[in-house]
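Here the complex is missing a single protein chain, while all its other protein chains stay put.
Read from first to last, the chains carry the letters A and B; within each, the first residue is number 1.
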Amino acid sequence: MNLCTDQLAMMVAGEGQLLSVSNMASDPRSSAMVSRAAAYLTNHGLAEEIYLMQPDLVLAGNFSAQATVDMLRRLGIPVAVFNQAYTLEDVRDRLTQMGDVLKQQDQAAMLVAQYDAQLATYREDVTLRPRAALYYANGYTAGDKTLAGQILTTAGLFNIATEAGFNADGIIPMEILVMAQPDTVITSRPYPGASRSEEVNAHPAIEALRRTRPDAALTSSDWVCGTPFVLQAISDMVDLRRALQANTP
Amino acid sequence: MSLLSLQDFGVTRRKRDILRGITLAVGQGELVGIIGPNGAGKTTLMRAALGLIDATGHSSLATLSAHERGRAVAWLPQSREIAWPVDVQSLVMLGRIPHLDSGQIPSDRDRAAVDRALQRMDLSAFRDRTVTRLSGGEQARVLIARALAQETPLLMADEPIAGLDPAHQIATMRSFTELASDGHSVVVSLHDLGLAARHCTRLIVIDKGGVVADGAPKEVLTPDLVRDTFAISAFLQDTPDGIVFQPLEVKR
């Protein structure tokens, strides 16, 4: 009943073990496993519908609605709660935890080993780090204590948010962003239907930054959850870094 | 020259005739008192003559453009409305609005008119006071001064002296008389028949939707008329000090 546990479970679970995933898992904007999710029943994270499925175990995230989790527990259904991943390290832990919960330790161990091996290939020494900024709707940015921040840093980019004093998520004033003169601004993919929150990405000041810097980098569903898909995000960012470095002599 | 003429004039509201078949003319130098019992239509007659409400027949004022009318007649409504705490001379200066072109600021001529109006109403000492802090009677005089400042050939006032003390009632009627002798004309509705008889040059009696009498006070206020229209008996005598009219008893 949580986007991230859904994806972890789909990776780790054995044949017939997983019954239902949340509707979020079928949303191409958030989920990296849309086609896999189609094989399962869809739930909307509501206690009533989940109870009627009579599962042996419910997987929830620590940001899942507390009332729903409590209700399911009162109804006698065990709920395993997974904490949100804030670091690349956390991804390994969550995989292992999922393996334990689903009694699929071998599958989990294999995924962790793959993940570690792949991650190691990105950990090359980068001497010249291009300056990058994450800039989401409403002016949110992410510092080093977040998954997105770690993806940037691992890919050899310098995260401007850390320079501006952000550890976690926070709103970076547009002025600070402009003054920091990033080489690239990484924004989120706009949702359908307009919103004023996303208008910041079309602000002339941000557009001016883009004119002089090669970018149009966008975050995708690979960034959302602490799953091995973050490797794909890192890979994209490494490509971006190389493109930036090729442009600057 | 006629300053106001009504011909076959009438007002219909909700399919009921409130006034009908009224024909009269007010010339220069007249102080006309409009009298009649409550609900006779005195206010309606004046407002309709001004063109403020729809009417049938002809009114010389209603056919004027809004701008021309503001220079032809000053209107003093019965409700003594003063919305904001402005000072006395600013309020009186509002009477000069019809004389100013759009965007024009008041000139010395306008200030002189305000001074004359304040003097006439015995308000020169009040000119910088805030109107809303004055007594009701004082406010009434300020509003009369505002209408005077408009300096139009004709002044129409709806019960201007109600609520004033006797001295100011008489003084106000006197200043209307002065205006009339200067060649202006004044049309006032009144309930005080004594003051009406004494100061007006002409009385028009309105009752049951029409004019019942029109003429000099002595000719109008006959015992028959005061009994039929006002349901009272009264004492009327022409004395060396002017006409004395005193209502006595209710006659039903």
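Definition applied: a residue touches a chain if its C-beta (ideal position, glycine included) is under 8 Å from a C-beta of that chain, and two chains touch if they have at least 3 such contacts.
Please note the rule applied: contacts and distances are computed from a predicted model.
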{"item": "Name of the absent chain as recorded in UniProt (options \"RagB/SusD family nutrient uptake outer membrane protein\", \"NADH-quinone oxidoreductase subunit N\", \"Iron(III) dicitrate transport system permease protein FecD\" or \"Phosphoribosylformylglycinamidine synthase subunit PurQ\")", "value": "\"Iron(III) dicitrate transport system permease protein FecD\""}
{"item": "Omitted chain - touching chains that are shown", "value": "A, B"}
{"item": "Of B:V11, B:V32, B:L91 or B:V186, the one touching the omitted chain in the full complex", "value": "B:L91"}
{"item": "Contacting the left-out chain in the complete assembly, out of A:L19, A:A80, A:V178 or A:A243", "value": "A:V178"}
{"item": "Chain B residues touching the omitted chain (full complex)", "value": "47, 50, 52, 66-71, 73-77, 79, 81-87, 90-91, 94-95, 97-98, 100, 102, 130, 143, 146, 150"}
{"item": "Residues of chain A (touch criterion as defined above) contacting the omitted chain", "value": "137-139, 170-176, 178-181, 191-200, 203-205, 208-209"}
